[in-house]
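Before I ask anything, here is the structure I am working with.
Every protein chain but one is kept in place in this view of the complex.
Just so it is clear, A and B label the chains in written order, and each chain counts residues from 1 on its own.
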Amino acid sequence: MISGAAGRSALGIRLGGSVWLFLGPALLLMLAAYLAPLFDTTIVSLHPNRPTGIDRDSWTIANYLRLLDTYYGEVLLRTLRVSLLITLFSVLLAYPVGVWLAGLGPRGQAWAILVYMSPWFVNAVVKSFGWTLILGNRGLVNRGLQSLGLIDSPLRLMLNETGIVIGLLPGHFLFVLLPLWAALKGLDGNLRWAAMTLGARPWQVFLRVTVPLTLPALLAGAIINFTMNMAAFAAPALLGGTRTRVLSFIAYQVNLEELNWPFGGALAVAMLVVTLGFVMVAQGLTRGGLGGGRR
Amino acid sequence: MGGAPAGLEARSLVKRFGATTAVDGIDIAVRPGEFFTVLGPSGCGKTTFLRLVAGILAPDGGSIRIGAADLTQAPIWARNIGLVFQNYALFPHMTVAQNVGFGLAMRRVPRADRGPRIARALETVRLDGYGGRRPSELSGGQQQRVALARAIVIEPDLLLLDEPLSNLDARLREDMRSELADLKHRLGITTILVTHDIHEAFSLSDRVAVMRAGRVEQVGAPTELYELPANRFVAGFLGPVNEWTGRVGAIADGTAEVEFAGLRSCRVPALAGWRGGDEATVILRPERLGLTAASAAGEGAVVGRIDQVAHLGNLVNYRVAAGGRALLAQAPAGRTGRFALGDRVAVAWDDADLAPVAP
Partner (left out) sequence: MGPIRRSSFLRLAFGAALAAAAAGGAAAQPANKTVYFLTWGGTVQQTLEKEGWGKKFTEATGYTVQLVPKATGPEIIAAAVAQKDNPQVDVVQSDLLPFLSGDDQGLFRPIDVKDIPNIAKLASVARINPNAIMTYGDVMAIIYNHEVFAQKKWAEPKAEWGELMRPEFRGSLVLPPVNTTYGLYGLITLARVHGGSEHEIGPGFDALKKLAPGIVEWPTTFARMGQFLQDGSAAVGFYSSSSAAEMARRGVPVKYVVPKPLFFTGTAAGIMKNAPNPEGAKAFLNWWISKEVMTFRAERYGNVTMNTEVTSNPIPIAALNEMQRVDYATVNARRADWIKVFEREVLPLK
């Protein structure tokens, strides 16, 4: 995806034949742990669910037709909206933070990365509980704002989509930041000076050199971020609340509470298709757009 | 191209990085249209000097003028300087034409004018037809020339070249060097080349500054530096030398009689400050030492034995043990007058070729 010297040095690892010896087991594991259940889920989603369990003798697309119900449509839209919003915020934050980070000394970078990773050191449930103490009606933010006299009644910062965005953004931001940071660090510093001697102001250097050269990394990060947002489960459940369910939670409910695996399978497949669709669009953007593909 | 070429005047430039002083009070004046080279060993501060001139680094002291303007505080983008980086620093996401056109776009040159100027610049570096390629699709030499085209297309007041040939293989380097020599005449841009390669410096430059540890040791035309190095460092840096230290005898009319133990006494132009009885150092380039068979030793010749021979193709280097010293001699590799290891030879020189140097 990335062309040119900067891209090559960052990502252009050549795989020799012997690498497969090492990759082989990992690939097999991936096949067993991911593709096989996926295949199985797809098959199950094409069977009807009966009170006695999955009816494997008959086939149906009823589970997919049920997805057309407006309720699931709304949940899907909400999931997409929340996921895209988090990705958007992450992307907007990524350059300021990434550029700042890449400019720090090695120690500073290590510490800063640790800080950005810190959301992952805490279990999602505990983290969401912590957010409740901050975002709740009687939480830190609302009490602070109220004591300052800025608001009368508490702001709704959780148990809605805002809560999901706030809950997921810090952790998932990392996946946009890391690839961008690596790409920024991998940039030849002389490119900046070259552009400036040719008359570019710093913002022109950023728009015409830095961004085009690191956009593929940013987009790769955005794709990971978006996928994680779509699949997130615990934080949306706790910070979004029962009224603001997302698709992954509905899938969980259908599978484990309704025990309706065929319909749960259809939900999972739909989620996969939608997510993959978005990912492919994003990749198309990278390839056709500013990233500069090779002819 | 452009208007009348501008000169550069750097005065008392200082740049420190923490405890190291990379540039330690440099005074360099480059004349308009001159091809000027800063020559020095690795780490002596050449790149730092160039970056100060370009505005990439801010000096801790001193001033920089280009033409009539004091640019010491001017931002990089306002300096109108063409800089060719050691690693070319081409924009990998742009085509060759876009790379070359970048400076024009930044200068808001009308779109219609850019095409012809880009084409002309590419023609100048003999890359016509390569405009649509990406840098990654070019050889090292071609990338080098794109970098050059990108720097000259903006008609800079000053062209800065940071070791432009050091990343090329020997053949290419030779080609590029002669191309640069050509360009120098065609463009007439005031150019500063930074290098640690003497051949590069000497073959291209009108004048050369030799740097050591952040300071300029000597500035002058190549022959001047070669023949009359200001000190032992400059002498040694510009090529192998015979360096003899002896004792000053009588001084008359600016000429000193210097006695070299094991050799003979020679007449050398006295340096200011030499007194009778002082130690004095002179140098003699190996190619100025004549070798003949010992049997044919002339007057004033020293006889010794060859203890090292190195064939360089068109030249042969000899080391001769004579008078308790190791004398270096260089001779053309002709069919006649060849010596072998262990041969007894007579070594002769003309006192006029001896250059006194400060310690």
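As a convention for this text, a residue touches a chain if its C-beta (ideal position, glycine included) is under 8 Å from a C-beta of that chain, and two chains touch if they have at least 3 such contacts.
Source: prediction; values computed, not measured.
S.K.: So which shown chains sit in contact with the chain we cannot see?
M.R.: In the entire complex, chains touched by the missing one are A.
S.K.: Any idea which of A:L46, A:V82, A:L180 or A:A234 touches the chain not displayed?
M.R.: Answering carefully, the residue with contact to the hidden chain is A:A234.
S.K.: For the chain that's not shown, point to the residue among A:P25, A:P51, A:P96 or A:G149 touching it.
M.R.: Counting the whole complex, the residue in contact with the absent chain is A:P51.
S.K.: On chain A, what residues meet the omitted chain?
M.R.: Listed in rising order, the touching residues are 33, 36-37, 40-41, 43-44, 51-53, 56, 71, 124, 129, 132-133, 136-139, 159, 233-234, 238, 241-243, 248, 251-253, 255-259, 261, 268.
Going forward, only the chains that are shown with their structure count from here on.
S.K.: State the interface residues of chain B toward chain A in the complex, per the touch definition above.
M.R.: Of all residues in chain B, those touching chain A are 51, 54-56, 75-77, 79, 81-83, 85, 87, 89-94, 102-103, 106-107, 134-136, 150-151, 154.
S.K.: Under the touch definition given earlier, write down the residues of chain A that touch chain B in their complex.
M.R.: 3-8, 188, 190-191, 193-201, 204, 208-209, 212-213, 290-292, 294
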